[in-house]
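Read the structure below first, then the notes.
Omission of a single protein chain aside, the complex is shown with its protein chains in their original locations.
Labels for the chains are A and B, by order of writing; each one numbers its residues from 1.
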Amino acid sequence: MHRYRFVLLRPLQFLPVLFGISIITFVLVRLIPGDPARILLGARATPSALARIRAQYGLDEPIWTQYFYFLKNLSAGEMGRSTVFKIDVLPLIASRIEPTLALVLTSVLLSLLIAVPFAAISARRQGRAADQAIRIVSTVGIGLPPFWLGLVLILVFSVTLGWLPVSGYGETLPEKLSHLVLPGLTVALSLSAVLTRSLRAGMIAGLASDVATAARARGMPEGVVFWRHVVPNALVPTVNLLAVNIGWLIGGTVVVESVFALPGMGQLLVRGIFSRDYMVVQGVAMTFAVATVLVNFLADIITVALDPRVKL
Amino acid sequence: MQIGRRPMLGFGLALLAGALLVALAAPLIAPFDPIFQDGTMRLQPPSLAHLFGTDNFGRDVLSRVIWGARIDLQIAVLGVVFPFLIGTAIGTLAGFFGGWVDAVLMRIIDVILAFPFLVLMLSIIAILGPGLKSFFIAMALVGWVSYARLIRAQILVLKTQDFAVAAESLGFSRMRIMFRHLLPNALAGSLVFVMSDAVLVLLGGAAISYIGLGVQPPVAEWGVMVAEGQAFVTTAWWITVFPGLAIVLLAFGFSLVGDALGDLLGVRE
């Protein structure tokens, strides 16, 4: 199983990227004009609190020393305190991870459920009416603004039909699930458009490939050729495409959480920006970046599992 | 290029030309002032006088959609042009010099790409303060990475091809090989990417305005208009629906032209 050795080694290679992420988030907040202590604590901070934060973050010292303090605090799990919520940023973010994670998973699941069958229909009937229709719909789908699509879905499914809740998250699992359907669908419709196009191209190439010709030449019916030989080969680049799009997908959830008032990290970020709660902005940006790195790692593992040729 | 044999390309070009025309001729064709508030005409449904209806301030939605074309076209075009120029220059540099220059640039790109696009955009805008100018600055700071990576990857591949080796064996200078032989071939791929990127930038710009960090009211911009209509979506759907459709159409135009370009240049993403 030496092909999976990278699972142990790769995390070490993350270090430079994580280091870079910490620099960027650090610099972002230090770039804000004004007294950093006041920026971190808000306008109504008491003098004693200001002094305390100056000491904790070394704000009177040179910038690289400040960065060192920042790293030290970070490694102790100390990401500062939210000026709006009056609690530490770390537990605040932790409480917001679940809805965002659930939304991302729902979106990926739904988009695969939409994309795989549509791409299959499109590729196997290339050039015919069904294919033309799917191509046009997926091309339109890429340009659907999620914030607008979300409202249209609310208008149709919640307001007109009354099937699903308008916004919020809920307490119990069935409640949560019902609140996730529309936001998940909103992200999934855009994402599945991207996936459908890529999968379709991969499947068409696969159907015309030598592998498919060889399978036909040994008497395999078209269905077997497609599902056993073409699809597994087309899935590998799709996993990579999903990984590449994960940043875009998370960006989509930021907007969609705002539309549906879903209490996740994206909504927290937007609120943090409006209320100048910079510790929260810094924390959320960092969490999102680390999550992206982890997702790409996961995609690498899946790729190695799907394609025996890949060595990492 | 026979546009006649490529109906989708023709349609895409028509959409883009239409948007450009509407943007340029906005003062001539818009039936009303886009920011004039008519207190007596609040929340009117679409009618002959107001084809797209009016909003909660009594402004004509059609006129606002027409004026919005100016802003949103600008977002899609300028939001791509700056990153394209910066990214191409940096990618070329990395591919040209290789070695530690390349290594350092690639690490920077890795780190920037680790941040979700919109998250980094929002964070930068949070510092610069909301507005269209901040959006373009943030775009230039963040958007170049994908172009740099694309151009660099293409150049690395092209470098090993026989025609590049041939150029070297014929005594051509490195500058000549880079700019006469490698870069023109590498640009073909990124031109197609420009079109699909324009869609993403348009959606991103509109989304940032929707959130309230981009274009500021009362300026007519499609994302802002959707945000303004949100509160009335159950009673006055037209305020939200029409600007959204405008975004969809413009994005569709960019996608179609990009697809056709890809076919013509033989580039697959």
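We adopt the following convention: a contact is a pair of C-beta atoms (placed from the backbone, for glycine too) under 8 Å apart; a residue touches a chain by one contact, two chains touch by 3 or more.
In this section, contacts and distances are computed from a predicted model.
Hidden chain, UniProt protein name from the list "Heme exporter protein B", "Fe-S cluster assembly ATPase SufC", "Outer membrane lipoprotein-sorting protein" or "ABC transporter ATP-binding protein": "ABC transporter ATP-binding protein". Of the candidate positions A:105, A:177, A:214 or A:294, contact with the hidden chain is made by A:214. From the set B:82, B:172 or B:232, the residue in touch with the chain omitted from the display is B:172, counting the whole complex.
When the missing chain is restored to the complex, the residue among A:124, A:179, A:200 or A:229 that touches it is A:229. Contacts to the hidden chain, counted on chain B, fall at residues 161-163, 165-173, 176, 180-181, 184-185. Where chain A meets the omitted chain, the residues involved are 9, 12-13, 208-211, 213-222, 224, 228-229, 232-233, 236, 306-309.
One rule holds for everything that comes next: only the chains that are shown with their structure count from here on.
The touching residues of chain B, when paired with chain A in their complex, are 107-108, 110-127, 196, 199-200, 202-204, 206-207, 210-213, 223, 226-227, 229-230, 233-234, 237, 240-241, 243-244, 247-248, 250-252, 254-256, 259, 268-269.
The residues of chain A lying in touch with chain B in their complex are 16-17, 20-21, 23-24, 28-29, 31-32, 139-140, 142-149, 151-152, 154-155, 159, 198, 201, 246-252, 254-255, 258-259, 269-270, 272-274, 278, 281, 284-285, 288-290, 292-293.
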